[in-house]
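Dumping the structure here so I can ask a few things about it.
A single protein chain has been removed from this complex, and every other one stays in its place.
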Amino acid sequence: LSLSTLNNPFFVEVRDGAQQAADELGFELIVTDAQDSVSNQISNIEDLLQRGVDVLIVNATDSDAVVPAVMEANSRGVPVIAVDRGINGGTLAYFIASDNLAGGRMAGEFICERLGGQGAVVELEGIPGASAARERGQGFNEAMAACEGVQVVARQTANFNRAEGLSVMENILVAQPEIDAVFAHNDEMALGALQAIQASGRDILVVGFDATDDAVAAVEACTMAATVAQQPALLGAEAVRAAGTIVNEGAPAEVQNVAVELQLVTSEACQ
Amino acid sequence: MSDPATAGAPPAPLLEMRNVTKRFGAFEALKGVDFDLYPGEVHALLGENGAGKSTLMKIVAGVQPATSGTLRVGGEEVAFRGVGDAQAHGVAMVYQELALATDLSVAENLFLGRLEPFVSHRRLAERARPLLEQVDLDVPPLTPLGALAVGEQQLVEIARALGQERRVLVFDEPTAALSSAETERLFGLIRRLKERGVGIVYISHRLEEVFAIADRVTVLRDGRRVLTAPLAELTPDDVVRAMVGREVLRFQREPTVRAAAPPFRFEYGGDGLAPGAIELRPGEIVGAAGVVGSGRNKLLATLFGLGGEARLDGARVASPADAIAKGMFLVPEDRKLAGLVLDLSVRENLTLAILPRLVRAGMFLDRRQEGQEARRWIERLHLRPPEPEKPVVELSGGNQQKVVVGKALATGPRVLLLDEPTRGVDVGARSEIYRVIDELAREGMAILVASSDTEELVGLADRLLVFRHGRVAVELTRPLDDKEVVAHVTGARQVA
Amino acid sequence: MSQAPGRWRELIARFGLLLALVVMVIVLASISDRFLTTSNIINVLRQISVNAIIAFGMTVVIIGAGIDLSVGSLLALVGVSAALLATGAGLPVWLVVVIAVVLGLLLGLVNGLFVGYAGVAPFIVTLAGLTIFRGAALVLTDGRPISGLPPFFSRLGYGTFLGLPLPIWIMFGVLLLTFVLLRHTALGRAIYAVGGNREAARLSGIPVRRVLAFTYAFSGFATAIAAIVLTGRLNSAQPTAGQAFELDAIAAVVVGGTSLAGGRGGVWGTLIGALIIGVINNGMNLLNVSSFYQQIVKGGVILAALLLDRALSRREG
Partner (left out) sequence: MSQAPGRWRELIARFGLLLALVVMVIVLASISDRFLTTSNIINVLRQISVNAIIAFGMTVVIIGAGIDLSVGSLLALVGVSAALLATGAGLPVWLVVVIAVVLGLLLGLVNGLFVGYAGVAPFIVTLAGLTIFRGAALVLTDGRPISGLPPFFSRLGYGTFLGLPLPIWIMFGVLLLTFVLLRHTALGRAIYAVGGNREAARLSGIPVRRVLAFTYAFSGFATAIAAIVLTGRLNSAQPTAGQAFELDAIAAVVVGGTSLAGGRGGVWGTLIGALIIGVINNGMNLLNVSSFYQQIVKGGVILAALLLDRALSRREG
């Protein structure tokens, strides 16, 4: 299992889910961490192939960049399963992902509905150029475009980082007299923004993405409106189960897409 | 020359400077100076430390532009934009502060700035050999320059200038770290250049050298020209009076009355020094003489725990910190490398070694006392300008040397090791330093002075160790005679 | 001028930089009427507090001709350690803070011992520190953020004293402490000497190794304080906090005129450097500059500020 990063609780859960499934199935799971670097990941995969793995599960740091490494695996006859992020080339056995685009749209629609189709919204973007940032942003903005009374009044990056979410939100709060909702491309930024909003004493709807423990707790405490839940553990587990299928039954003739559900975590009690 | 009107008149000057001024911020280092130089002439440029000698010549060499005034080289008015410009006009300079790259080889340094595009180190070494032979420096040309002693580096710097075939050659205190043997050799080379019509500017604080080699002299005082005249018309006293504006008494030392205290016994060896031992008695001044590379500097460095092996009264001197704890202090020979923190001010450098004494309440510096201490040494050593807050990097070479010496004297150790203490220091300040050294000896300090200046050693020392090839070749005692010392140093006289 | 006390001398030397800051402020104030409000000024000061506190410690290291790349990771490690102690061990909060600060100081000291006594290049030692401290923070927390802290932390992050937020007071406290250290103690003088010319310092009897070790310990100390402040501001601690903080801190120091070659500079310049960086970030958020262009603008403005400084100041940084 070649992971893009373990510096993020999300992927830690992917790993845990995968590990658990592997333990159940009695597989040996080798985990590598590319630390969000494409070239690290290529090296990791090369090293994994060097060690003679039977099935390669790849959580790509970038969908295009890992293609050559996947082709290398293909040439050695090692089946490849993509998790979370797609891979734009080579031969895949399975693609297991939750849909970031749909998630962004889900968040946008939720905000539109809660604001009653009227209001000012702030978008906190992830690391510029990162695929999760692109896709979530795209889905969100599609929903915003469809929701006519709602304006995105500020769009700033906080690099998926809680401390930056805090200070960027503080600055935006100074600049924008009127804000009704914030959508952050991940929960870390959302929680930072929440901190700034609480300090300012203003009443603003915050929606995050990923449903980390902290975010879910905040939703339950009614301080955060919602977070889009991927099911990272499920992603990991599904990938390993797919690997199990390959080992037992051989690789499928063509790529099988396994869509892992997204859900919006909200709290009924807070409405 | 064929013009009948100028026939019989002196040839056109190689170098003409008119009304040159130079400012550093608000400070005026040169105030309307005129200077000229003729082919085949050795023109001495004299003045106290900080008078503006180096500043004037750095304008000639293209290091820095004049603030105002004109400069003509070979009759053509020029405004150099860099050292390269000056070199293209046939001007080269041997700098007072060595301008060498310590991590490059000796050979590369000889050709630095004019290497061929592709460098073959073997060929370079071959081209370097004749130049090194010229100055009688016997080191492999591919040795990194940093491994050489200061005097040896000085010779490299000289050899580099000699290799350039220039019309104008400026020597800024070339002999400050050279003994009389190397100096004689340099003079031979200068005479040969003279014959070829090269114009030479010679800056030095050693008057006897000036009278031996120069034809004319120009004296600067506080950035003004106060005298230009043929040397034949002057006596040394005239020159000194022009420089300092008063009489300077030549320092004469009365032999110290020996204190009864027991001597410090040093044993040393290693790192190129033959094993040996010396005793220094409290109140005694011992000199160390020798040619470049003979090991006198190494002796001092070794005693101070900087390499080799040294023991004081049987106890190993492990490091400079250990040496200081045992009551020693060293004035190192290379002030820029080891003596000064150039970015710090005069005050901060002077008090650097006595910080523990200036501390109040466990850690805070007593700024009033620090200022007093700094001002004391500034006055005593005639620092010019007498400003405690000036960064040391902006001082003239001689004044920087005074700061290094002042810092050491302020510590008041039991054993003081002085390595070329007056390198580049003017006559007036030099006798002042001698006076302080003498006083300290009288108060019971044991002092070891290594120097390349025979006159200095003869004037100061109670005893003199002459070094050859890393060992004490002979020990001389008072009364000392200049000629005899020189003979021993050069090896002309061997003692069994 | 030459007799001016240290603080003024430092500020005069950074005159061009101050001017650049003033120009930036004027430009921003004329574009956005929200920029020059008291609340936004306080906002900017509060935002720079963490970076500035780290940068003050970094200034000390850099004046000693060193560099400390480990600050961001150390911040994370100290932050999660404090958070774990505060949530798990049931210790009183004041004790947690003391332990955290001592931990930062000790880990900094370890860096310092490698640099001073083992003679390994500071870049390598603290780069190793960067990866090791980060790894330790991740191992301690299994990669998860820690929240549910006692109210002390959010009071620290959001409380005020005499109308000013506590992080700003703490920042000025560390500033003054560092200034006094550098300008008014023998140790501070020794740091300048060691950074300016290590050999000369050694021959003057200054315990060079001990002085070097101290500078890294001080940087660890400052970073630990910054960690507590950040933990308060976020009311939680992340093992991933502080990434690339070392670059921000070094940038503040160098923009502020302290030379990476050592021996020169001071902590007031660092404050100006941190302010310049903070004002740029704040301004771009206020003006809603798109995130791709933000990076271009930020680089350009810093470069322009330094060019102005070069044109007006006498000596080189």
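Note that the chains take the letters A, B and C in the order they are written out, and that residue 1 is the start of every chain.
As a convention for this text, a residue touches a chain if its C-beta (ideal position, glycine included) is under 8 Å from a C-beta of that chain, and two chains touch if they have at least 3 such contacts.
As the structure is a prediction and not an experimental result, all values here were calculated from the model.
When the missing chain is restored to the complex, the residue among B:A101, B:A212, B:A261 or B:M363 that touches it is B:A101.
Summary of contacts with the chain left out: across B:P140, B:P230 or B:G245, the touching residue is B:P140. Although one chain is not displayed, its contacts with subunit C can still be listed: residues 65, 67, 69, 114, 118-121, 123-125, 127-132, 134-136, 138-139, 142-143, 247, 250-251, 254-255, 259-261, 291-300, 302-303, 306-307, 310, 316-317.
Although one chain is not displayed, its contacts with subunit B can still be listed: residues 61, 63, 82-84, 86-87, 93, 95, 98-105, 108, 112-121, 140, 142-144. On the side of subunit A, the interface with the absent chain consists of residues 3, 6, 30-33, 35-40, 42-44, 46-48, 50-52, 62-68, 88-89, 127-130, 133-134, using the contact rule stated above.
The working rule: only the chains that are shown with their structure count from here on.
The distance from the centre of subunit A to the centre of subunit C, each centre being the mean of the chain's C-alpha atoms, comes to 32 Å. For subunit B, the set of residues touching two or more other chains is empty.
The multi-chain contact residues of subunit A, meaning those touching 2 or more other chains, do not exist; every residue touches at most one other chain.
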